[in-house]
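Of the protein chains in this complex, all but one are displayed in their positions.
To keep things simple, chains are lettered A, B, C and D as they appear, and every chain counts its residues starting from 1.
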Amino acid sequence: MPVLTYLWIIPLLPLLGAAANGIFGVRWPKNVISAVALSSTTLSFLLALEAVREFFTLSPNQIPWIRTYFTWISAGGFQADFALQVDQLTVIMLLVVTGVGWLIHIYSTGYMHDDPGFRRFFSYLNLFMFFMLVLILAANYLLMFVGWEGVGLCSYLLIGFFFLKQSATNAGNKAFWVNRIGDFGFLLGLFLIFRTFGSLDFSIVLPRAAGMTADPAGQIGTLTTIALLLFVGAVGKSAQLPLYVWLPDAMEGPTPVSALIHAATMVTAGVYMVVRSHAIFLNAPVAMQVVGVIGCATALFAATIGLVQTDIKKVLAYSTVSQLGYMFLACGVGAFGAGIFHLMTHAFFKGLLFLAAGSVIHAMGGEQDMRKMGGLRKKIPVTFWTMFMATLAIAGAPGFSGFFSKDEILNEAQRVSPVLWGLGVLTAGLTAFYMFRLLFLTFFGAERYDEHHVHVHESPKNMTIPLIVLAVLSVCGGWMAAPQLNGGVNHFQQFLAPVLATGAEPAAAAAEASGGGAEILQALFGAPVIAGLLGFFLAWWFYIKSPEAPKKLADSLSPLYKLFSGKYFIDELYQAAIVHPLVWISDKVLWHAVDERAIDGTVNGVAFVSRETGDRVRRATTGNIRSYATWIVLGVLVFTSLLLWMVD
Amino acid sequence: MITPQIAIFLVLAAVAVAGAVSLIVQRHPIHSALSLIVVMVALAGLYLLQGAEFVAAVQIIVYAGAIMVLFVFVIMLLNAGEEERSNVSRMARFVGAPLGVVFLVEVAYWIGRATSHLGSAPAETVSTRDLSTLLFREYVFPFELTSFLILIALLGALVLARREESN
Amino acid sequence: MFPPIQDLYRIAPEIVLCGFGMLVMLLAPVVSKARHGVLAGISLVGAALALVATYYPARYGGLAYSGLFRADAFSLFVHWIVCGAAFLVILGSIGYLKRDDLDAAEFCALILFATAGMGVMAGAHELLTAFIGLEMSSISSYILASYRRDAPRSNEAAMKYFLLGSFATAFFLYGIALSFGATGSTHLDLMMPLANDSAHTLLKIGLGFIFIGLAFKVAAAPFQLWTPDVYEGAPTPVTALLSTGPKAAAFALALRIMASVDAAAPLWFWALWVAAALSMFAGNLSAIVQTSVKRMLAYSSIAHAGYILVALTAAAATDHPEAGIAAALFYLVGYALVKMGAFLIVAQLGGPGERHVDIEDFTGLGRRQPAMAACLSLFLLSLLGLPITAGFLGKFYVFNAALESNLIWLAILLALNSVIGAYYYLRVIVVMYMRESSTEIVAEPVPWTLSAVLWIAAAGTVFAGLFPARIIDFAAKAALNIR
Amino acid sequence: MPAYLLSFLTFWPVVGTLALLLLRDDDHVWIRRLAMTVAVVEFVASLLLLRGFDLHAAGYQLEEFHNWIPQPPIHYHLGIDGLSLFLILLTTLLTPISILASWKSIDQRVKGFFICLLVLETGVIGVFVSLDLFLFFLFWEVMLIPMYFLIGIWGHGRRIYAALKFVLYTMFGSILMLVAILWLYRVTAVAGYPTFDVSQIQALLSNGTITLPVRTEYLLFGAFFLAFAIKVPLFPLHTWLPDAHTEAPTAGSVMLAGVLLKMGIYGMLRFCLPLFPDAARQFAPYIAVLAIIGIIYGALVAMVQVDLKRLVAYSSVSHLGFVVLGIFAFHPISIQGAVYQMLNHGISTGALFLCVGMLYDRRHTHLISEFGGLATPMPVLAALYLFSCFASAGLPMLNGFVGEFLILAGTFQKHADWASWAALGVIFSAVYLLWSYQRVFFGSLTQDKNGKLPDLDMRERGILFVMAALILWMGIGSPFFTRRTEAYTQNVLQLMQRPQAYNAGGSRTNGTSSTDLDHAPVTPPGLNAAAYAGVADPVKLK
Partner (left out) sequence: MVPTSYFLVLSAVLFGLGVIAFIFKRNILTIFMSSELMLNAVNLAFVSFSRLLGQLQGQVFVFFVIVVAAAEASVGLAIIILIHRNRGTLDVENVDSLKD
């Protein structure tokens, strides 16, 4: 098992690529740089494939496959090793990350070709691959946290890639800070895990957690606290309410970055982490409820904002937030496998959507406003068709990958709570609406751009080929998990079953249900599809049939429209309620009032008082010996009185 | 009961105190100096009253005679005028003088209280021989030192009072 | 019953000092003014010989002159301080005298006489002898203070010193009289209160007045007011002497009385406590706001008197005063070296007529005269009490003594005052090194004699700061031997 | 292993200054070279410590013991353990780095500068190797003076104010510590074992030969702690730090942040905990609160600074809050973390100061508003600065993370609430560092003169690469360090156990083995001699 034994090679290759480009690449020509970057990811991808192949040869008791390479931290009874692990969950993530990552690298060589920061870009991107791989390969929470923070770093670097733009660097900072808030929770979760289980290794913590008695429903016990704290981390990383605010802004980064980091991989790390910790979550009913509710709420919330965005990437960003909400909804209802499944399909179609959007932007010479596009269908056909596939997938058109994953989630949700299910369906309809809105505005209708200045052209091969590959995956990516196509067997679930075994009851129940009441399921499948169709038709109505309708509707529903287009004014709220007060207090109160006035004022005051006292004291030295004599007599009186009256 | 000695004492004491007060209230230094001489003479009387004849003599000769003459001489030399009454140092006037009075009262009170029961000692005249024995035997060391003291004083007067040769 | 010959041995240093004083005095009219340097040299030899002559009292320890004088380790230690101070002052002022055209002969003779007086104080075992010694040093000091005859400030300093000195002397003397009345003796070891009711009160007042006289001499608050004026007005080498020798001698006398007179220590305890606290604060706080280095150093010497008084308080507070006495003695050594050096540097830098003694005049000294600045910095740091200087160890021993006697609060006050002190000492260093001078003051050449003194003082400061073992051992021995 | 390695390390820099004194004042080139040589030799020699260090020994190692002052008994006693080992290495490393960093920026009074730097090194190393309280205090104070000069002479704008403030603040604490040291000595003397020796005092305390009454222990702890807390500095005693840092030259800041602040932490670990465990436990909650306030407060105030160096200074307040918190959680993990975080802070904050210093060398200002868009002209500096920022912000795989994590994880085991509050600092550190970074390096150039700034030259790159390599190494290879501090951590916690715990009510143990100096009224002898005589014990004079 060469690769499984030397598992570290997989993450190391991108790191080497990053280092090579970052440190030595200053004078290298672009093709060398891209060759270095690409070869490292390609190799990494190939090795990942080989690792997966080897993985399938392992006997079940060898799984999870854990390799410890060196001790990273060891102090006072605490130990964290640099240890990597492979199990079924990892395999899926590994394939998604290296695969999609590889495609996006290829795409980027075309997309970023003219950018002066070419070297920097690939260096960062490779670094990201490294951290992402560490995140998913980690065998303990701490190493996972390394990857977790590392991808946050790369996200920061890549969002702020165009550092001359104030908005880009602002967005980068925001991303990092909001993520840090999440990490704060994550860290506390880690501490509590360590306190509870005495270790941070998955192989120790998770079985023990599974073996513990669950916290009673409605109560917040240790496990629930752990779960909630971990979820705070996930909320930050996966852009859920209320910490989602950074993701839309993150679109300031180059589009491949949005595709890779802010759609396909990094943002799903939260989901991965929750699924990884499912043993803890399952024994924490309150936490599960919170996860489900937050996920569902985020899904709906972000979808409503997505309805009215005009920036093509912003639409996709909110869509991502919304879809991530779905994944958490899945986790919240115990359908961890479904969550991961949606994660995977989402990686395909959302990655594709972003890349396609990038292609559009590329074609439009940097224009991102959909209102200034239109009718591009003919000019960039490859982009159009691939994007169309992806749209169908995300909208849940039957047969496409998104259809299976979304329906599985809604199916599970329905079993837990009709409300969650209902909101999920509604979101599905909204999703279909805004995605087709995007498609129609971009590719159909009148050409609203200035043809003299914008020379629309199809993207080069290295950009279109990844699009096509991803389009294929978007279409077919869900088939293996479709019981309908595989004789009632959900291969995906089955594959993951060993990992999720501890919490497999809902999944097993689902499998049972799918075997038993196929009719009901069919009916349930119907609802999201109908909602999707409704969304599609509405979009068609508004943006193809009567293009003036949206304006009217917006006018008639003015408050709602403003709320949506103003993104519920959450950013403004945060700014006013948290950021400004914090800065004001820090500046005016803590620094100027406390530090300068109170503390330093006291210090300087002591000096001042000493000087003043000194000035008084020295005035006793009047230069006149008669007053000196007076002092002496005074002293004599005092001292003799002291002796005569006191000392006895 | 007032014995003659006590009467003499009272008279001399009154003279001494009067002289001292006069020292204070006189404005011209020469008057003050004369007041001081009065005090010294009265004190010499008191020494006699206690049988310290030799000391009384020295008091008159050296103190009243030599030292005070020096004072008077200097006063004349410098042509010192009357003292102004306005007190620049308010500290001395408003705090110092009252404090001085308090001090006087306190010390006099405590000493008086402490010694009131001691009674009186017999007035036996001290022989000058005994005195000189003590001075030149036991106290020969400080006595020799005083000679250096006087040497120093001489040197001081020489150094300080002489005019620069160039002037 | 003429005093035995050993008695002469026991006062050998005084004999040498007085002898050389007279010699110089006699030679002064004979030798032409231009060659008065020779007389200074002779005086130097005298001071050095006096130091050598301490061999005799060391050899023939014991009481002399029917118990009036005592040669023991304690007096030996103090003799070294005062004779050493005299030696260094004479050596250090040769250049000054020449520069300011002052007569060297009388100056040196007076220093020698004064030192003899201090020696008497150090060894006195009887109050009147001590008084005569005190007067010898005082009267010499009055003359020395006004040695710059034409300088009104010098006269004024002398006048103040003289008048207040005689005022305080009267108290001291009255104290002796009352103590005499209470105990029937002025021999320190015989001063037991007589068996009558009046003795206790009289002794209290008497010892109180003695304390006041001594407190005046050591410049302890509230009897310190004369100090800054006199130190500022007197010629700086004289200030150097005043702030070291007489102070050491007065402290020695106080220690001697405390150790020998049983009633003194408990009676003086609170007085010492209060005086120590007041002196530290009065000295340090006033020094903060000074603009003249010379005056600042004067105030600083009040503060240091306070520190030494802490050691005295510690000694007074316990039946085993050795630690306190030893601390005071050690402190005096370090203090004398440093203060002497600092004042002599000021004397040199002040230039003819001592015009440049303001802190501002020291601006940029670190560049103009690096060696002087370095020396002065070292001395200031020692005064401040930073390690590897004698000042630090001195303070260390004082703290130790204070804590041994459970004087926590006094120790804390001392600690606070060290910090206040740091402020103004460092201020001088600030101007020397950290500011660029605006007005250029012409650096005068440093006479080699002064350099020698500064080297000795600096080396001594560091040596005592690093290897105090011998000094503190001897101080401890002196402390044990005091009675 | 050379027998006098510690002495050599302590005094070699002073020997170097003597050699420097022989050079001409204006021979700047050779002065620099000589100083650098001395510092490098020192560093290489200090590496020998690693070879001679026994990982598992609980006590002190490489000890040197000589009599020095007989009365009171003061010994020249040196020794190291896991705590001091790396602090020494940090010092010997940062000194040549500082020298290199001052290579060009110091062109006035060059000789004095390097002399100060080397004397400072001696002082600091002396503090870390001294096992005698007196000796410790001596070096502790000696160190003040060169630092005072470094700030006061070669500093910027308000340097004199800053230098004075630094010294006075520090002296205020340390002089009280001196009183406490002597008090402790008195206690040992009364028990019949007069000593200033740390290990002896520890032994006396551990085997119960001397016990400190509760109140005495509190006061002693307070005096020691105050001195160290000022040095650290702990909120609210920190206000000297921003001034000192801002005005100090780069080398001064590096040494100040890198090692001088560590002396406070070192003191707490070396003295406060083992000598006064009960007081430490008693006051731990209050100290922890201060530390947490410091963490958050420092970060928030750093956030709104307009001066880059001040910002880094306040960040030190925040970071050292973590360290103090880790110590006073009394958990082996957190103490390990605290020890490690000290080193990390020395490196990463040192690196930040070096970067800021390089900016200063070019523009002669620290004001953030004067910069902006510097990433364009100076990409290398921008990259390395960012690297240092992230190290400081505690990004995993960089050094800061390991320390912070251990501190918080350890603290959390005992005091979840402390750790939770403290962890907020993790958020804010990212805020102030990245925000300031953005304003300095990102965006388009705001001022024309910034456009032509040269990027780092080879010397500067070398310095920062060394720092970056260390940051990375310490972030990944932490066991190299923690293995060596493990024994120390166990030891200090062991020493905090006393054989017989006396009741908390503070009843005075009878006999002469205990003295409660504070309770004893100050009474003159003779008058109340009976009550008095029992307490005081004569110094044993020869």
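As a convention for this text, a residue touches a chain if its C-beta (ideal position, glycine included) is under 8 Å from a C-beta of that chain, and two chains touch if they have at least 3 such contacts.
What you see is a predicted model, and the numbers here were worked out from it, not measured in a lab.
Asks: Who does the absent chain touch among those shown?
Replies: A, B, C
Asks: Looking at A:R119, A:H342, A:R377 or A:R618, which makes contact with the chain not pictured?
Replies: A:R618
Asks: So which of C:F20, C:F69, C:F87 or C:F167 would be touching the chain we can't see?
Replies: Considering the complete complex, C:F167 is the one touching the chain left out.
Asks: Name, in rising order, the residues on subunit C that touch the hidden chain in the full complex.
Replies: 128, 131-132, 135, 139, 142-143, 146, 149-153, 155-160, 162-163, 166-167, 169-170, 173-174, 176-178, 180-181, 184-186, 194, 228-230, 232-233
Asks: Mind pulling the subunit B residues that touch the left-out chain?
Replies: 3, 5-6, 9, 13, 16-17, 20-21, 23-24, 29, 32-33, 36, 39-40, 43, 46-47, 49-52, 54-55, 58-59, 62-63, 66-67, 70-71, 74-75, 77-78, 80, 83-84, 87-89, 92, 96-97, 99-101, 103-105, 107-108, 111-112, 115-116, 118-123, 126, 130-131, 134-135, 139, 142-143, 146, 149-150, 152-154, 156-157, 160-161
Asks: Which residue numbers on subunit A touch the omitted chain?
Replies: 618-619, 621-626, 629-630, 633
Just so it is clear, only the chains that are shown with their structure count from here on.
Asks: Roughly how many whole angstrom separate the Cα centroids of subunit C and subunit D?
Replies: 41
Asks: What's the distance between the Cα centroids of subunit B and subunit C, rounded to whole Å?
Replies: About 30 Å, centre to centre.
Asks: Can you pull out the residues of subunit B that are in contact with at least two other chains?
Replies: Expected reply: 107, 110.
Asks: Which residues does subunit D have that touch at least 2 chains other than itself?
Replies: Expected reply: 168, 524, 527.
Asks: With touch defined as at the start, can you tell me which subunit A residues reach subunit B in the complex?
Replies: Those in contact with subunit B are residues 622, 624, 626-627, 629-630, 633-634, 636-637, 640-641, 644.
Asks: In the complex formed with subunit C, which residues of subunit B make contact?
Replies: Residue list for subunit B touching subunit C: 107, 110-111, 113-115, 117-118, 137-142, 145-146, 148-149, 151-153, 155-156, 158-160, 164.
Asks: Can you name the residues of subunit A that touch subunit D in the complex?
Replies: 71-78, 142, 145-146, 148-150, 153, 156, 160, 163-166, 169-170, 172-173, 176-177, 180-181, 183-184, 187-188, 190-192, 194-195, 582-583, 585-587, 590-591, 594-595, 599-600, 603, 607, 647
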